[in-house]
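Each remark here refers to the structure printed beneath this line.
The other protein chains are all here in position, but one chain of the complex has been omitted.
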Amino acid sequence: MKVHVELSLIPLGVGVSLSPYIAECERVFEKAGLRHDLHADGTTVVGEWDEVFRAVEECHRRVHDQSVPRIYSTLKVSTRTDRDQQPEERVESVRRKLAEQEGES
Amino acid sequence: MKVHVELSLIPLGVGVSLSPYIAECERVFEKAGLRHDLHADGTTVVGEWDEVFRAVEECHRRVHDQSVPRIYSTLKVSTRTDRDQQPEERVESVRRKLAEQEGES
Amino acid sequence: MKVHVELSLIPLGVGVSLSPYIAECERVFEKAGLRHDLHADGTTVVGEWDEVFRAVEECHRRVHDQSVPRIYSTLKVSTRTDRDQQPEERVESVRRKLAEQEGES
Partner (left out) sequence: MKVHVELSLIPLGVGVSLSPYIAECERVFEKAGLRHDLHADGTTVVGEWDEVFRAVEECHRRVHDQSVPRIYSTLKVSTRTDRDQQPEERVESVRRKLAEQEGES
């Protein structure tokens, strides 16, 4: 089953800077050969269910290895059987709606 | 790696009632032999990473099988290496703090 | 507009213990006279939109006052116009589905 996941990882018991840990996860997704798009509130990762969640687990492991005792991640996990959709299509679809309605008014 | 997950599953393209789908997931967790606690905003599931995410995948599959074309789940995924913690200990820990501070005032 | 919110607050830049901060929020909701139910993954708060979000803001302020430089909260925010629903009805609705299907099999 294909899955679209947005991962936001929060390490606890360390400082306020999240970027070293998020960078670590980016490298995990890159090595796993998974499409991943970083944005201000997380990383969008798409792929087969098993591969994606194995990569997320690897990401937790590596962050723990950086002396992080506790991790709290929020994941949005989306699956659909009606059709295949790429992350950028979601954004384009909204932009199209906005353009149409501007044209109407 | 042990994981504590809170799953909130939202089926799209069906009615406003979520309970038939959440019930389906409860059965999946029950059959998988995973500890699961239902509350008003989701289900807390604890267990080994692989088993928990295999069960969540099975839950998505079964909900799709009930003619749901699109699913949007929110997961809070928590791991810790410092110690083992049961879900009820989280609540007790807060209640203890509240009781202590009442005692102080 | 009535709103049902699940709040999970994560303080950054402090230790791994979340309970002192969650206890602070419990007190804020209590003082605000809002119904609030603590569970292992957050607190369910119900009430009028303005009151609930004013209380969540107050909760962020008080946690910052406890020398927390950065806070990351996850909120599930639910509104419905079809009918009024109490938090416990959500759980009962799932339990009823589970009982019905056991009866059928």
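In order of appearance the chains are A, B and C, and numbering begins at 1 in each one.
As a working rule, contacts are C-beta pairs under 8 Å (C-beta built on N, C-alpha and C of every residue); 3 or more make two chains touch, one makes a residue touch a chain.
Fair warning: this is a prediction, and the values are worked out from it, not measured in the lab.
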item: Residue ranges of subunit C at the interface with the undisplayed chain; value: 1, 13, 49, 53, 56-57, 60-61, 64, 69-82
item: Subunit A, residues in touch with the chain not shown (by the definition above); value: 4, 6, 8, 16-20, 22-23, 26-27, 37-42, 44, 74, 76, 80, 82, 87-88, 90-91, 93-98, 101
item: Residues of subunit B in contact with the chain not shown; value: 10, 12-16, 18, 69-70, 72, 74
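Heads up, the rule we're going with is that only the chains that are shown with their structure count from here on.
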item: Interface residue overlap between copies subunit A and subunit C, same or different (over half shared); value: same
item: Where subunit A and subunit B are represented by their mean Cα positions, the distance between them in whole Å; value: 20
item: Separation of mean Cα positions, subunit C and subunit B [Å, integer]; value: 15
item: Residues of subunit B touching at least two other chains; value: 74, 76, 80, 82
